[in-house]
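Only one protein chain is missing from this complex, and each of the others stays in its spot.
Presenting chain A:
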Amino acid sequence: MRLHTSLKVAAVVAATALLASACSSGGSGDGDGKAAPSGGATPTDPAQKIELTYWTWAPGMDEVVKTWNAEHPNIHVTVNKQDGGDPAVTKLLTAIKAGSGAPDIMQAEYQKIPTLVAADALADISGDLGSDVKGDFSDGTWQSVTLGSDAVYGVPQDSGPMEFYYRADIFEKYGLKVPTTWDEYAQVATELHKKDPTAYLGTFSSGDAGWFAGLTQQAGASWWGVDGDAWSVDIDSAATQKVASFWGKLVEDGVIDNKPMYTPAWNKGLNDGTQVGWISAIWAPGVLSGNAADTQGKWKMAKLPQWNAGDDVTGNWGGSATAVTTQSKYPQYAAEFVTWLNTSAEAAKLLVSKSGLYPASLESQKTALTDPPEFFSNQTDFYTLASQISKTVNPFTYGPNVDVAYSAYNDAFGKATKAKSQQAFLDAVTTMQTTTLGDLKNSGYNVKE
């Protein structure tokens, strides 16, 4: 009897344990080995069906993929919608660490690629890509998927060359001139704020490190660098200091707003005309049509103001590549899909119309972008101008600890914008440099100072 009960107990324990482990292992795929079948670009055995998963957060991507699946019955891609860039990277890094659970294909923002490569999450697909792929992208864009090495860690999908967006109607009302240099930008900002004390030409956002990085990229900064087998951190370069000091002065004078972007208050400002301009990137029409729907047809896009009159350069804010993960069992089929997605004319049209992306492929920019976005239907040369601008992006190297630098930006510039002092802006740059460099050294990276 006693034994009998103990047996029962054991059975209950075992059942519970089984249930628990079944729950905890549910949903993860098997990730052992990458024994990919040898063969050409398509499965040799017609009965064989390849299943690929694809993590992305781009809107409308499932519709783009539907077209691929219809044309490629043997290589089926399943879109797994993610919340956004940061959570997806965290999930991927966890899956890589766990040894299973990663997708085959992953959307990866350019600034995250070094972090992902450092964690051995992205496969080198240089052997699986056609030789003509590289020529379809600008050198600056291609460098961000190779990190300057012979390896290729993804195919660029979209890019975010930065531009200046402004309310043409309000500019006309106050007789303001569209600034072509940063000096003029400061003048216009002062003039506008004098004419309407509630209005600002823009805001300095401590919440958007990528935005500030793009602005320093235009000024010639590159926050990281590779020197032989060592990283260098160059955040407090003269170029970054120039940008920080420029915005610090505007915030100190009170002619530029100091509140973060993407808040209900900022949206309202865009809508009611108190935010008269926005330094943004090529994807801005999508944001504006969502956040400031009432202002359709009132905005215009222009080149970013320049540091020296006559220059023609810009930076990047956003954009991502499509990569193949190291856990994929079929890297060559994944690479085939990625190539189709980002270089074929068919996919480019869908990416533009369904996902609202600005393709990184030079050929696709020519063929897929003809009519201006609906929100900018008043500016017929929108994409002609955009395509000129996208060729003028300065090179920029991201390091393996972008997250550390970006969170240091949020905290340090949060303090500086609250303090409203130019000196605090310069101090914030120094803080970013110290934090980022210290983190690399502490982790054991080879660092050159």
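Heads up, the rule we're going with is that contacts are C-beta pairs under 8 Å (C-beta built on N, C-alpha and C of every residue); 3 or more make two chains touch, one makes a residue touch a chain; residues count from 1.
Everything below uses one rule, namely that contacts and distances are computed from a predicted model.
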{"item": "Chain left out of the displayed complex - its UniProt protein name, from \"Ferredoxin\", \"D-alanyl-lipoteichoic acid acyltransferase DltB (MBOAT superfamily)\", \"Lipid II flippase FtsW\" or \"Putative ABC transporter permease protein MG188 like protein\"", "value": "\"Putative ABC transporter permease protein MG188 like protein\""}
{"item": "Of A:Ala230, A:Ala293, A:Ala309 or A:Ala345, the residue in touch with the unshown chain", "value": "A:Ala230"}
{"item": "Residue of A:Thr56, A:Asn258 or A:Gln379 in touch with the missing chain, whole complex considered", "value": "A:Asn258"}
{"item": "Residue ranges of chain A at the interface with the undisplayed chain", "value": "1-2, 5-6, 8-9, 12-13, 16-17, 20, 86, 90, 93, 114-115, 117-120, 147, 149, 206-207, 226, 229-231, 258-260, 262-265, 268-269, 274, 400-401, 403-404, 406-407, 410-411, 413-415, 417-418, 439, 443-446"}
